[in-house]
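Here's a structure for you.
Heads up, one of the protein chains got dropped from this complex, but the rest are sitting where they should.
Chain nomenclature is as follows: A and B, assigned in order of appearance, with residue numbering initiated at 1 for each chain independently.
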Amino acid sequence: MGSTPNGIKIVGLAPELNHSFYGRDIISVGQFSRPDLTYIMGVADEMRSVVRRVGATDLLKGHILANLFYEPSTRTSSSFIAAMERLGGSVIPIHGVQYSSVSKGESLPDTIRTLECYADVIVLRHPEVGASEVAARYATKPIISAGDGVGEHPTQGLLDLYTIYHELGTLDGLHVAMVGDLKHGRTVHSLARLLRLYDARLTFVSPEILRLPEDVKRELAAAGRIVTETDKVEDVIAAADVIYVTRVQKERFADLDEYEAVKDYYVITPKIMARAKEHMVLMHPLPRVGEIHADVDNDPRAAYFRQMENGMYIRMALLAAVLGKA
Amino acid sequence: MGSTPNGIKIVGLAPELNHSFYGRDIISVGQFSRPDLTYIMGVADEMRSVVRRVGATDLLKGHILANLFYEPSTRTSSSFIAAMERLGGSVIPIHGVQYSSVSKGESLPDTIRTLECYADVIVLRHPEVGASEVAARYATKPIISAGDGVGEHPTQGLLDLYTIYHELGTLDGLHVAMVGDLKHGRTVHSLARLLRLYDARLTFVSPEILRLPEDVKRELAAAGRIVTETDKVEDVIAAADVIYVTRVQKERFADLDEYEAVKDYYVITPKIMARAKEHMVLMHPLPRVGEIHADVDNDPRAAYFRQMENGMYIRMALLAAVLGKA
Partner (left out) sequence: MGSTPNGIKIVGLAPELNHSFYGRDIISVGQFSRPDLTYIMGVADEMRSVVRRVGATDLLKGHILANLFYEPSTRTSSSFIAAMERLGGSVIPIHGVQYSSVSKGESLPDTIRTLECYADVIVLRHPEVGASEVAARYATKPIISAGDGVGEHPTQGLLDLYTIYHELGTLDGLHVAMVGDLKHGRTVHSLARLLRLYDARLTFVSPEILRLPEDVKRELAAAGRIVTETDKVEDVIAAADVIYVTRVQKERFADLDEYEAVKDYYVITPKIMARAKEHMVLMHPLPRVGEIHADVDNDPRAAYFRQMENGMYIRMALLAAVLGKA
């Protein structure tokens, strides 16, 4: 715990919070209260400090993570591996399950119950919505979802929230703009749902056909958040404290002329950034393919690589917390 | 060493036994004497106790396992990785050798002699019968077979034997029934051959066309074991101390009507289990695809997931033993 690098004191965390994550599954951003988030981000700050000072700890020495990826994701799987290794733990990397007992027809529950014989915690990436919940129902060891289909990707949501907090020192009173494909982007849904817990104003920037789903909008409205929708980044660039960019894929458009007409509205260039606030943060879950120009990379407000690094700290915090060692 | 969790004292092990595994290859169940098995199961008990108490040891710190899988097997490879990591050692995971120097035409002996330059012990899974023996002939470091083709799978045989021992507290005086495809199942052959060393009565339950091979039957007869064959589980369910189930694959039948006629004889349901002894053990090497009903999973006699866990302890024992650290 202690204070964040930004000097923001994390207060009022009762010691028993420390135990509230022990043995828990991490399946959905919906499971977190505001104190939960404060706690995890505080632990992530501690992890950053340890890594910066000495590289690693022995906190999870003797513990094993089964990193079970049914679909490839170099970024997320590497982040979890690094997180476990920097905590002194070990990893069973299972990244090609297309070539495994799965291909012999084994059910997900059986695979999970087998792996928990070997490991202390299981990270699961699965192409089907709800797979993490199924896994958690059968497992006695903690399951951490690394994304299931178009459903949740809770650790991405947490790292995005933590990046805003770490970059700007607060999560309240901010104007957050989310840009691009807001319909299919699970990272957008996860972050938006986390932000409902904070005093945030949200602007969603997308083509008409890629608008945020109604249920997410309803959830935000129910929490009292102010939500605006528009279709050009330039409408919000000067006001936003956070611009969170995702990709607009050509394949989503039935009419390619429509794609051509709007695509430049969602590309961040140095020219666009010139109109942004001096203190704001430009984020992207990566990989990017052209939606943020490389010339923006050296802009101090461009936080997407720091965002990756934060992912490791958040995952360190979660691993330590669910194993009762945070 | 010491006593097992069941309170069975392991006695009469001379200290030099401790060294009889040092530098040895683990290639075939045929290589073990009864004292060898007593020793390895005793070490496995120790490993269980260490893992349960503190998660891991530093016994193999600084040692490296090359986990060389020419064909995929998530279960077995994960089990060996976990075993090495819980002993404090490290792993070189080589799981996609179809994409490797092998595809450049390198011979198995050259691959083995290269890997032993990097590692202290090599676990080998290979699609061809006899590959482990070839590897062992060329290697100066210990080779542990993780299965070669339809041939041996000695560590599976050991973990199965150990599971019976651990569940029932003895290996003598038991009635063991093996069910399913007894012709092709190498785990059945390995376990049956190990049981020849004990005062076991064996019943083999399979369709006519999937009977146990004659050579295995002869080996059991030569050792003085009583062997019976039948084609229905219900013939043996009330008498058996152990039911070891394997899959009957539709593809094995030329005549599908024949398959349809018999398939239900080999499916374990709660109704079948109601007729089994109160103290018995239901095993399966996994993966299963329907041959044990999920409703049986919570039956305390259903040991297949404990069997998986035992696999890790047996592999820890073997790794420590061949590296002279047991």
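The definition used in the following text is that a residue touches a chain if its C-beta (ideal position, glycine included) is under 8 Å from a C-beta of that chain, and two chains touch if they have at least 3 such contacts.
On a predicted model such as this, the values are computed, not experimentally measured, just so you know.
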Contact residue for the chain not shown (choose from B:Asp110, B:Asp215, B:Glu234 or B:Glu260): B:Asp110
Selected residue (touches chain absent from view) among A:Ser78, A:Ser107 or A:Thr228: A:Ser78
Touch residues of chain B, complete complex, unshown partner: 61-64, 66, 90, 92-94, 96-97, 99-106, 109-111, 113-115, 117-120
Sites on chain A contacted by the missing partner chain, in the whole complex: 54-57, 72-75, 78-79, 81-82, 85-86, 93, 95-96, 286-289, 294, 305-306, 308-309, 311-312
